[in-house]
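Only a single protein chain was left out; the remaining protein chains are all shown in position.
Which chain is which? They are A, B and C, in the order written, and residues in each are numbered from 1.
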Amino acid sequence: MSVASADTLPRSRRLSIDWVNAAFRIGLLLLSLLFAFLIGAVVLLLLGANPLVAYSTMFTGVFGSVYGVTQSLVKATPLLLVGLGICIAFRASVINIGAEGQLILGALMATWFSLQFRTWPSWLLIPTTIILGFLAGAAWGFIPGILKARLEVNEILTTVMMNAIALQLMNLLLSGPLIDPAGITAGTYLAQSERLPEAVWLPRLVPQTLLHSGAIIAVLLAIAVYIFLWRTTIGYRIRAVGLNPDASRYAGIKVPFYQALSLTLAGGFAGLAGVVEVIGVQHRLLEGITSGYGFSGIVTALFGGLHPLGVIPASWLFGSLLVGADKMQRAVQVPSALVDMLSGLIVLFVIGSQWIANRWSKRRMAAAAGAKR
Amino acid sequence: AQPAAPAAGGAAGKPLRVAVVMPSATTDMAFSQSMFEALKGVQKELGGEKAMELKYSENMFKVPDAAAALRDYASQGFDIVIGHGSQYGSSIQEIAKDFPKTTFAWGTDVNTFGLPNVYAYTAAAEEGGYVNGVLAGKLSKAKKIGVTGPVEVGDAKTYIDGFVQGVESVDKNIKVSKTWTGSFSDVALMTEAAKTHIASGADTLTGSSQSVVGSIGAAKDKGNVLWFGTQADQASLGQNFVVASQVYDWNGILKEMIENRKKGKLGGEKFVLQLKNGGLKISYNPGYKLPDDVKKAGDAAIEGIKSGSIKVNP
Amino acid sequence: MPSTPPSTIQRRITSVEMCDIVKRFPGVLANDRVCFDVRAGEVHALLGENGAGKSTLMRQLYGMYQPDAGEILIDGQRVEFHSPADAIRSGIGMIHQHFMLVPTLTVAENIALGLPSSRGPVLDLDKVSARVQELSAAYRLKVESDAYVWQLSVGEQQRVEILKALYRGASFIILDEPTAVLTPQEVDDLFATLKHMVSEGHGLVFISHKLNEVMAISDRVTVLRDGCMAGTIPGREATRDILVSMMVGREVKPLAPQPLQAGAARLKIEGLRAQGDRGTEALRGVDIEVHAGEIVGLAGVSGNGQRELAQCLAGLRKVTTGTITIDGKDLTHTELKAHIEAGLAYVPEERMRDGAIRDFSVEENVFLHDHAAPAYTHAGIFLDFRKMAAHATDLVKQFSVKTPSLDTPIKNLSGGNIQKLILARELSRKPKILIAAQPTRGVDIGASEYIHQRLLEQRATGTAILLISEDLDEIRSLSDRIAVIYEGHIIGIVQRGEATVEEIGLMMAGVSATHG
Partner (left out) sequence: MSEIFSVTVLVGILASAIRLATPYLYAAIGESFAQTSGVVNLGVEGIMLVGAFAGFYVALFTGNLWLGLLAAVIAGILMGLLMSFISVTLRAEQGISGIGLFMFGLGLSSLLFKTTIGTVKTIVGFPPLKIPVLGDIPIPLAWWLLDKTTLGLKTKAVGQNPAAADSLGVSVLRNRYFNVCLGAALAGVAGASLSLSLVNLFQENLTAGMGFIAVALVYFGGWRPLGILAGALLFSTVNAIQLWVQVLGIGIPADIAVMLPYLLTIVALAVTANRARQPAALNKPFERGEN
């Protein structure tokens, strides 16, 4: 270890990319994907489908058309939003399994509010709906947060339970107060709300696709979360609390407060995911609105290295994977369960490969240390 | 997207190409399975794969994925694209505008959005519910009937509402109690709900959704409890205690759509499965010996509904 | 010495040799062709500054790391240890710098951990306890085998560590800074035990930063410097100056504190009472005054309320009765924040747990308290990295903290440098009152001297310093007055130079002093 010379302490916040390392990591990532796909190929063969056709349609399905690309962005948007919240929570060392429920709350609020104030103009209705949806999700995150802060109730337990409660709340509202009146008139009693007023619909970015401006909002928020976590005092405290609650306490940081805050913010972002699903994609509240994004968002956040900017490509990759897999299912007509299985394998192999990459780069650094002397 | 290569030409030229997108699995013993089997039946009738190409996407409970699938099938040049889920309405409405030459069908709902290439279909589940209710009212000795359902919406609600009306038409003193489990897939809780009804003295059960297989199992365990099914024929799950099932038969409307399309009518109509038009059928389980007078009451209810002399409110 | 106990050695080793050991870590060459050997019946001391590579070398002998090059010979036979299990099987034991105990388990359970049981898969803790009692009698290592480890003082935990190795029949025992946390009395006890072990034929490796201890017990001394060998000398030839120059490569002057110019009382503690973690009363009426420009040393055997007192002062523990006033302001029941604002700075005892965030960079650790101060933020919201970097660079320079960069995670620094940085941080906040708990524990001699120097300089600026330490030498050389704490109250206060080590030692054992 060398003593840094007095006035030029090196600072590596300047971006310096280790290309060999990056190449190795990307190579390993591709290798683990390949491995998962190989297993998938075997299963496809067993099911009597042609893996080459399957995988080539998977690829062209995502990258071969405007629709495929936009569709993967549509899926990436809620994943990114949920993932951002997960980043904040995990940084404070709080585990939020409750994104599903928080997402539902955001969606419920967006639906109720925009129907209630359907006469408002877009410029007023859209921002208010988004903010209120965020707050509703945040409230759902606040409950486990405050229980943890005040009563030390474990957040995994509460967030899992709150998911179930949110689901029942949605059932309750969709079978009564929020049910589509047209469904009652027609005697179908479908579990969906009335169509939302067009004033609240997020503008579409590409005609004839579902891609909506929520995607842009999500990316901007990712940058905002990055700034929040690494450039602001509150972000600093959240990270400090997550890394060492004892030292944070000794430094006068109110640990429970920041844990609760991070859960609340995480809930808010999941709530936003619910909002954009409702006002960007569905234009109404439906059962199944969460599409499991609350769980896949956790995976996305971790793929993105729990870094807000990392979650941007991670969510896009994950979205593409889901779109491509569906496309493949349609092309070769295998049971959709294969898609779940394959995604699970990909998650397992990719996450498993990270340690190998870490160990490799450590070895490389150690070897470099030896060479220096 | 690249259009899939058309299937090898059949005798009658190009085959009819039909695609369906379903919210649950093709093996759910309920909603999705009923449509899938009907489609396969039609395919067989028309002359197999040479005459009709059939593609499906199942477990599409995520609506954006379903929308992607619907659009994909349409852009591949499928003739008829079916969105078999009421949650797909908005997607159909948007996509149908972009593919005016494709026939879209969706349900269960009654709204064609005023588009000339959209069919809507639904099932008057309350009608079969009423008939099942009449039969159950006659058969329940304990005068206690249990109903298990997922969430009080859609045809789970309308079926059960009809069922209650049917029971009441027989005897107002029969107690029908309902439990909702809050989940379409929680079989264990559904089983327990049925067991709770049985423990409270109910000797006759019915219910809706794919998780009622659990309730049927509970009835089977108990031995002397009767079951009434809906959506699909559930006799295979209980040879001697499943009395009757209301069966959704999509065959008729599917064929009508195909015929219409041949004649150049791409949509703009709504279909309702009813007892009257044969879309709903009451399938008596041959393995269960139904007393004649009860069967007569059931048939009378069917006739009454068909003729309009009995009104069932959804 | 007690009547000769049954030997615990299961497999006798006559010599252990490590030849040309090389060990690399990312960015560090921790051991560079180091040779080291120990024979049965000797104490071989290993010396070196923080980060010299002592622990790393010994961990390789214990199978925790594998050398990148070089070999290990036991009785002339080449061995390869893939895990501690292999080393244990060969008769090697190690007492780690950071105790390797499971706090939620009892002493007996900790000792039995990983050993086969006489009853197959079922535990036989009674047998273990019985054997532990035998051993603790034989080696005068008093512990209660049913106590949970979290209930033990550090001294007791240390004894459990030694018992663990003895119980396993270790023939060679590595002691990595065993005395860092012990009181003088406990050190004496430990040395008696060690001498007894040596007489039984154990070989011992002894690592310490305290040169007088090294000189007192070692047969041979090996010094490491920056991962390399600086040499091996016989114990009787070792003098303070020789060792220091081998370690540091320069002279280290003893301290000469300026006479006291104490001002008004800044910190006043009256009748302070507080509960400990285990629900018992830890403080039972503490009275101390610290004046501006004065260092008051708080001596005492660990576990007599020092930690609780420090926490009360820092506002981290609830006070039951009594008062704490800082500059006349009552801060008895206020929170930590008010204490910080009142000008109190705190160097906590557990520096890695309470004083720093391992994964934060050096720079980020500098701003644990002050990241929101107007001077380092834009509008109190956004961190101002330029100003932060300037300040951090300043501190690193001023306190000569050895670090590759400001962005290096602090966990990659040596203990002494971490401690310097924490002290730098606390002092840079221009405190009116500084509470320094064990500021040089585990810190090498060069850094210790540096830290002491800084504390004296701070005193000269008029800061009131409460120095909590179990190192009597440190207390005696720095303090203007020495307060001795025993069972939660101050048993006596003496002026500098008024009491001998023995007298203070007696007070620490609970015997009231006659001095006033």
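The definition used in the following text is that a contact is a pair of C-beta atoms (placed from the backbone, for glycine too) under 8 Å apart; a residue touches a chain by one contact, two chains touch by 3 or more.
Just so it is clear, the model here is predicted, and its values are computed rather than measured.
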item: Chains shown that the absent chain touches, full complex; value: A, B, C
item: Absent-chain contact - pick from A:Gln71, A:Asn171, A:Thr209 or A:Ser248; value: A:Asn171
item: Touch criterion as defined above, residue of C:Cys35, C:Val102, C:Ile381 or C:Ala460 at the omitted chain; value: C:Val102
item: Residue, one of B:Lys50, B:Lys143, B:Lys220 or B:Lys255, that touches the chain absent here; value: B:Lys220
item: Of B:His84, B:His197 or B:Arg261, the residue in touch with the unshown chain; value: B:His197
item: Those residues of chain C which, in the complete complex, touch the missing chain; value: 59, 62, 64-65, 83-86, 88-89, 94, 96, 100-105, 109-110, 112-117, 121-123, 164, 168
item: Hidden partner chain, residues of chain A it touches; value: 43, 47, 95, 97, 147, 151-154, 156-158, 160-165, 168-169, 171-172, 175, 295, 298-299, 302-303, 335, 337-348, 351-356
item: Chain B residues touching the omitted chain (full complex); value: 25, 27-29, 33, 59, 146, 151-152, 177-183, 185-189, 191-193, 195-197, 199-200, 210-211, 213-214, 216-217, 220-221, 237
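Simple rule for what comes next: only the chains that are shown with their structure count from here on.
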item: Interchain centroid distance [CA atoms averaged], chain B/chain C, Å; value: 75
item: Distance from chain C to chain A - Cα centre to Cα centre, in angstrom; value: 45
item: Partner chain A, residues of chain C touching it in the complex; value: 22, 24-29, 32, 51, 68, 314, 316, 336-337, 340, 346, 348, 350, 353-360, 364, 367-369, 371-372, 377, 380-383, 385, 389, 392-393, 396-397, 400, 402-407, 414
item: Residues on chain A engaged by chain B in the complex (per definition of touch); value: 57, 60-61, 64-65, 67-68, 71, 74-75, 167-168, 171, 174-175, 179, 182-183, 186-192, 195, 208, 210, 281-284, 286-289, 291-292, 322-323, 326-327, 329-331, 333, 335-337
item: In the complex with chain A, residue positions of chain B that touch it; value: 1-2, 4, 23, 25, 55-65, 67-69, 71-73, 75, 86-87, 89-90, 98, 108-111, 122, 124, 126, 151-155, 157-158, 182-183, 313-314
